[in-house]
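One chain of protein is taken out of this complex; the other chains stay put.
After this line comes chain A, so read on.
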């Protein structure tokens, strides 16, 4: 992966997280540190009761077990789901303590109701925003995921999901899908003023709504441990956004810019769950005259 390029743009997760990519999760100590510190923060936000009771937790998109390792270190029993067999193989190699399961969370978690004391997810759920196949409808997949997550948690339990939204629309889409499934809570954004350290945590609660925990770094400071996670710089982000959103790569579409093409693209955007796509009208794609 080119530094700073978003993996969600390159291939579906089960293809992207192949053997080579999965290998990085064993060999890169930088990666290990980042995932560990994100998990520490997620655990803090999870606010498990401060008793000595070992808890049963869920790790959504557990990958090679880096996030799970932090759960094990706290003494908890966990179960992890991931769509990439290569990542799970690495988890086996690393002797992850949690039970692993190969599954696509967009199909809904295959779990019984009310079983888990909490759930975390580290750097995974932004993948739900993708439409990797024609049949995939991100809104349906988000619904299946959040409803099943809500279902499998015990009353009073929380889920803390750290993710990398491509833009604010995606953050909003995931948050509102969670609320529709019955959760209360919302987004906690740590270091909101720092492009590099900014981190998104969706903090979800089952049952009684308690106030959202405070974000870190609200005063514009950088994290003390120097873990700078969000590596996309603004310029690149802008360029990728342009390429991938509405303008789409016109080199690959020589017939581009026709009305039909615009309708098709707008439809694709809607399917991806974007809500701000203008309606199709007879004015769509017309040259606007300049008036003086």
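In this section, a residue touches a chain if its C-beta (ideal position, glycine included) is under 8 Å from a C-beta of that chain, and two chains touch if they have at least 3 such contacts; residues count from 1.
Criterion: contacts and distances are computed from a predicted model.
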{"item": "Candidate names \"DNA primase large subunit\", \"small monomeric GTPase\", \"Dynactin subunit 4\" or \"Multifunctional methyltransferase subunit TRM112-like protein\"; UniProt protein name, chain not shown", "value": "\"Multifunctional methyltransferase subunit TRM112-like protein\""}
{"item": "Option touching the unshown chain, where A:23, A:115 or A:196 are the choices", "value": "A:115"}
{"item": "Options A:21, A:59, A:104 or A:190, residue touching the unrepresented chain", "value": "A:104"}
{"item": "Omitted-chain contact residue, chosen from A:22, A:42 or A:88", "value": "A:88"}
{"item": "Hidden partner chain, residues of chain A it touches", "value": "52-56, 77, 79, 83, 85, 88-89, 92, 99-104, 107-108, 110-112, 114-115, 135, 148, 152, 154"}
